[in-house]
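Of the protein chains in this complex, one is absent; all others appear in place.
== chain A ==
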């Protein structure tokens, strides 16, 4: 049996083929066609690629995507690391309520993206009764155009994404922090190292692998995020918060452009694949 592994792998290959390879192959086929949601493909060629990639607004959308992804990934790393270190410290000191804190952070993670967008839409509402602005006004601070100002709208979308995704980073970092041997910290204390030095010279180097892996995973997650932005701003004002995944959604379901949507879906897959290869390379290097 050992010399004939393909027989055993066949069921898995068939299952993966049916549910993953066939749909992806169909997207590749559609990307070279002139198919719309209103009629099937009549001809095949490179035209949909040239038209879609040469579209005027695509540069702005890719810039939005890069901005949203970069800010989100930075925020997710910092917030996740902060909460994880807080939890680890709490555990070490035997503080009560650490499990509750973990659960509260995780609660945001299980909320669907659409609900997340709606929650933040209410919080960021610029109506006189908007929650965040009303709080700012009570504190004597000026009101902020959270969603109507194109620059602020992107920041608001990033905040909503960080709020929801922090839990995942927290889990990764908490696991990595828990794996660091306490003797390292004990030895550092004996040598007179303060909290800052311990963080810089023990915690961060020991968690380097987890930080790299988490970076790649949350980048891919963020690249695919569109539901929370759809509910929060719809991509507006104008196109200020329209990221690639939301643009694909609009292209297919508003413009009915199945071929163009397929082209951009493959672009997104390509970006995600490159990041996945980095992820694999990082894992291999760690071994």
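Here, a residue touches a chain if its C-beta (ideal position, glycine included) is under 8 Å from a C-beta of that chain, and two chains touch if they have at least 3 such contacts; residues count from 1.
Definition applied: contacts and distances are computed from a predicted model.
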Leaving aside the chains on screen, match the unshown one to its UniProt name from "Na+/H+ antiporter subunit G", "PqqD family protein of HPr-rel-A system", "Carbohydrate ABC transporter substrate-binding protein, CUT1 family" or "Helix-turn-helix domain-containing protein".
"Carbohydrate ABC transporter substrate-binding protein, CUT1 family"
Sort through A:112, A:181 or A:238 and give me the one touching the missing partner chain.
A:238
List the residues of chain A that touch the chain left out of this view.
34, 36-39, 51, 55-57, 125-129, 145, 147-150, 233-240, 249-250, 252-257, 259-260
